[in-house]
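Note that one protein chain is taken out, while the other chains of the complex remain in position.
Per-chain numbering from 1; labels A, B and C assigned in written order.
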Amino acid sequence: VARLIRLGVAGLGRMGAIHAENVTAHVGGVELAGVVDTVEPVAREVGERLSVPWSTDLADLLADPEIDAIVVAGPTATHAAMVEKAAAAGKHVLCEKPLSLDHGQSVRAIEVARGAGIKLQIGLQRRFDPDWAAAFDRISRGEIGDVHLFRASLRDPAAPPEQYLRTSGGLFVDASIHLLDVARWLIDEVEEVTAFGSARSDPLLAEIGDVDTAVACLRFRNGALGVIDTSRVAAYGAESCAEVMGSRATLRLAHDRRTNVQWRTPGRASYELVADFAEQYARAYLLELQAFVAAIRDDAEPAVTGEDALAACVLAQACTRSLHAGHPVRLTVCDGAFGVDYAIDEEPVR
Amino acid sequence: VARLIRLGVAGLGRMGAIHAENVTAHVGGVELAGVVDTVEPVAREVGERLSVPWSTDLADLLADPEIDAIVVAGPTATHAAMVEKAAAAGKHVLCEKPLSLDHGQSVRAIEVARGAGIKLQIGLQRRFDPDWAAAFDRISRGEIGDVHLFRASLRDPAAPPEQYLRTSGGLFVDASIHLLDVARWLIDEVEEVTAFGSARSDPLLAEIGDVDTAVACLRFRNGALGVIDTSRVAAYGAESCAEVMGSRATLRLAHDRRTNVQWRTPGRASYELVADFAEQYARAYLLELQAFVAAIRDDAEPAVTGEDALAACVLAQACTRSLHAGHPVRLTVCDGAFGVDYAIDEEPVR
Amino acid sequence: VARLIRLGVAGLGRMGAIHAENVTAHVGGVELAGVVDTVEPVAREVGERLSVPWSTDLADLLADPEIDAIVVAGPTATHAAMVEKAAAAGKHVLCEKPLSLDHGQSVRAIEVARGAGIKLQIGLQRRFDPDWAAAFDRISRGEIGDVHLFRASLRDPAAPPEQYLRTSGGLFVDASIHLLDVARWLIDEVEEVTAFGSARSDPLLAEIGDVDTAVACLRFRNGALGVIDTSRVAAYGAESCAEVMGSRATLRLAHDRRTNVQWRTPGRASYELVADFAEQYARAYLLELQAFVAAIRDDAEPAVTGEDALAACVLAQACTRSLHAGHPVRLTVCDGAFGVDYAIDEEPVR
Partner (left out) sequence: VARLIRLGVAGLGRMGAIHAENVTAHVGGVELAGVVDTVEPVAREVGERLSVPWSTDLADLLADPEIDAIVVAGPTATHAAMVEKAAAAGKHVLCEKPLSLDHGQSVRAIEVARGAGIKLQIGLQRRFDPDWAAAFDRISRGEIGDVHLFRASLRDPAAPPEQYLRTSGGLFVDASIHLLDVARWLIDEVEEVTAFGSARSDPLLAEIGDVDTAVACLRFRNGALGVIDTSRVAAYGAESCAEVMGSRATLRLAHDRRTNVQWRTPGRASYELVADFAEQYARAYLLELQAFVAAIRDDAEPAVTGEDALAACVLAQACTRSLHAGHPVRLTVCDGAFGVDYAIDEEPVR
């Protein structure tokens, strides 16, 4: 019988709890070896519920020689340091996005992980979602032809709490980053972004320089245009949809149904919508975890690398800059040692 | 029995022929009194096919005291002069969009029509389409709440012939103008546009300064954001769709099916798509004509005025300017004598 | 200019009023010459509203030499006699279904119309609906291959009033007849029917031997199976859908949307449903009228003949017999002088 991969989960907020639950009940070939959260009652609750050891100190997981890998899912500000510690302990890491809001910190975490020879996979989960993956396959096989336009939307039903908003890095870094990642993955590198935003749901947003609704126009290296919109106040639920228009065919991806059940009452047919990201990407999270385990077992490069996370983050930050500057922001695509890097041109476009 | 309204159609290209056929066979209470085209074989063919008098000279229609109204459907460059002549002869006019690519010429045609007391209705047919009208009704009743985002697409399967392209005024004036009109109608006046475009299907486009794919970002007076995309190379067919996100509800309009028949073959379910604008808006063209006839009968202001056409045209020209200038273009909304007028700010935004 | 076809409408209930309105405002090349209803206030209201002569006596329309045709739309019991009178006066007839609940009466009306050389078209309007017509075209071209299964549903939101129910001939003759007609048209003649029904919405139905929900299984001459269900208590609206499975492809027809606008509120996406038959087949009624006018102009056999109406009615009556007998009922298909006729086998199948 194949050896189980033993995982620990550090950071037991919404995503950490999802990963811990998935390791325990929904993915085969793995075992949850322990959970950590700096808030003791949180750590205890999850540990006891899932019948695994718990702790408030990551060091306890890192010291366990039986643990193969750590899922890093705490607040963004803790990601880079945790990745470095785990790497130093020789543990593979599945880290929630972004690595860090600070470019230098992200680069260092990537370098430390590379140096330690561990697998570092980032939680940009759309890449594992069956719909997005199907779109990628068809585009990769050239079935679209030359891409003319990439159009995508990301919707969340309601803004997160104030404390989260104040440290999220803004709408583009916190949310649009997912679409910027798929834009790079599906289409090409991005050479220019122009962003527009508005904040109409809550005065807090204006105060902290953030927006609840945004549009970003992209120019891709291959000449294609792109436009992505993001809303934190969609009200109806969580949704992510996309269109890729090409010279040979046009593809649309849209997944918003909770079930395939339609309901008919006088004058009206309706269906239930997916409520939030956890429901929307339930299957992607499982497949992400399976891919991570497979990368460990097969000693293969993870499907979403630290460099991917860094590139998406730089694009998101360029959108933020354009939003505030009121003009397009150009990017220079650099070849890094292990992947693409981006530099934001400081000069205005014209 | 109510008196029939007698119409003449001037300009027998695609749209003129559609209107002439609709008057003859699909709208009650009207009679086609004659058709005109400067190309004699065209005029003769349509006249004989529909069993009505034909001519190469608009004056023949204008001289007929039994004719109530003229449908102006020839090349754009002829619209304004024809409107003025018809007005001078006391004939009501249903004129295809735009009135003129020249702002002054448009203004004069509107003034002449106002002065003559005739009805001047412009062929921005989405306003009569049952889907767009249903969207308008719900938005007007406040069911959306505050609008956060307006998102719309216009797709044509293939670029028109070179001769048409060279005089069309460009993608925004020729095609996007329809979405700019509905943007004003559904949401609010527009205060800023930023346009992006690319031309990848045909070198001719670059030569004449036009594009085949474009995105325009809008800022509305009420604070909402807008984004519209237009493609002349969608390949799959003609389509026009929209989304209006608001604080209370989100509305989506999408009509692309030729029929409500689905076809299943091994591994695949498919449906036929609407092929072109004529099929897409077949019903809207009928309702447009009925509304025009009703405005004449009831001596009422037409639902789409010359001022509406002018405003949409100025917005489209502002998009063209932004496309070429590479920065946002601001607009000043003016109250005109009979409706809104727009002035493009010559200064760059920042 | 082509001569207008002049029509009179006799019987100004729901369908008669629709036809009169369509002749007046929505179909070109025709003129409403007068309206008749035995109830004077009804006749007067419609006549005055549409600005045409009105009367309580069909003879007034028949005496008018300028009238080409009569639309017969009163109670079923009056159809056959009106057809015969109109035929005797040399007027073409568009008659609502069914011709008569009595087989002999139907046969005689058909014979009288044939003898008089007038066009007799029956209002089985699905045959003119663009969706059903598209299905017919594909099946006719052999794209389905051998038909394995025909499956169709007819739904009405609520049962008609008691007086109507008592004289309707029952659910199969009043409603399912439409699906039985399309079954013959799309697939083949029917050789056996077995019907099931239940009446749960209203005790009146049991009292008069009628049902509100029914299923009928069909065996076609070509070996295909069929199943149709009919409900008068669907609550959500009016709907008619179908599936044709074949050896090469499967086709589905489903039209239930009032508009192509979707509405999203927290947790739910919905669209409005078609409310009743008038809305459901608004376009089919126009096309039916145009086809009738074209048959008159072109001196052509109407697309839906009296023989078609008779055949569908016999099939519906066979379903009623099966429902009450509790066993299958077989039919013998006869070649009549101008079309198919059916005879119900009196013997139980086994």
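Following the convention adopted for this analysis, a contact is a pair of C-beta atoms (placed from the backbone, for glycine too) under 8 Å apart; a residue touches a chain by one contact, two chains touch by 3 or more.
Keep in mind that this is a model prediction, so the values were computed, not measured.
> Of the chains you can see, which ones touch the chain that is left out?
The undisplayed chain, in the complete complex, is in contact with A, B, C.
> Out of C:Ile139, C:Val215 or C:Val274, point to the residue that touches the absent chain in the complete complex.
Counting the whole complex, the residue in contact with the absent chain is C:Val215.
> Which listed residue, C:Asp146, C:Glu162 or C:Glu207, touches the chain dropped from view?
Answering carefully, the residue with contact to the hidden chain is C:Asp146.
> Quick one: which of C:Ser55, C:Ser231, C:Gln290 or C:Thr305 touches the chain that's been left out?
Answering carefully, the residue with contact to the hidden chain is C:Ser231.
> In the whole complex, not just what's shown, which of B:Glu45, B:Asp102, B:Glu191 or B:Asp256 touches the removed chain?
B:Asp256
> Suppose we count only contacts with the excluded chain; which residues of chain A make the list?
Touching the chain left out of view, chain A contributes residues 1-2, 22-33, 50-52, 130-131, 134-135, 138, 248-255, 258-265, 286, 290.
> Spell out, residue by residue, where the missing chain touches chain C.
Considering the whole complex, chain C reaches the absent chain at 146, 148-149, 151, 153, 194, 196-198, 200-201, 212-215, 217, 219, 223-225, 227, 229, 231, 233-236, 245, 247-250, 326-328, 349-350.
> Contacts of chain B with the missing chain: which residues?
157, 234-237, 256, 264-273, 275
FYI, only the chains that are shown with their structure count from here on.
> Give the identifier of the chain nearest to the protein's overall CA centre, each chain being represented by its own CA mean.
B
> State the chain with the largest centre-to-centre distance from chain B, centres being mean CA positions.
A
> In angstrom, rounded to a whole number, how far apart do the mean CA points of chain A and chain B lie?
About 42 Å, centre to centre.
> Centre to centre, by mean C-alpha position, how many angstrom separate chain A and chain C?
57
> Find the geometric centre of each of chain B and chain C from their Cα atoms only, then give the gap between the two centres in Å, rounded to an integer.
Using C-alpha averages as centres, the distance is 39 Å.
> Out of chain A, which residues touch more than one other chain, so two or more?
Residues 234-236 of chain A touch two or more partner chains.
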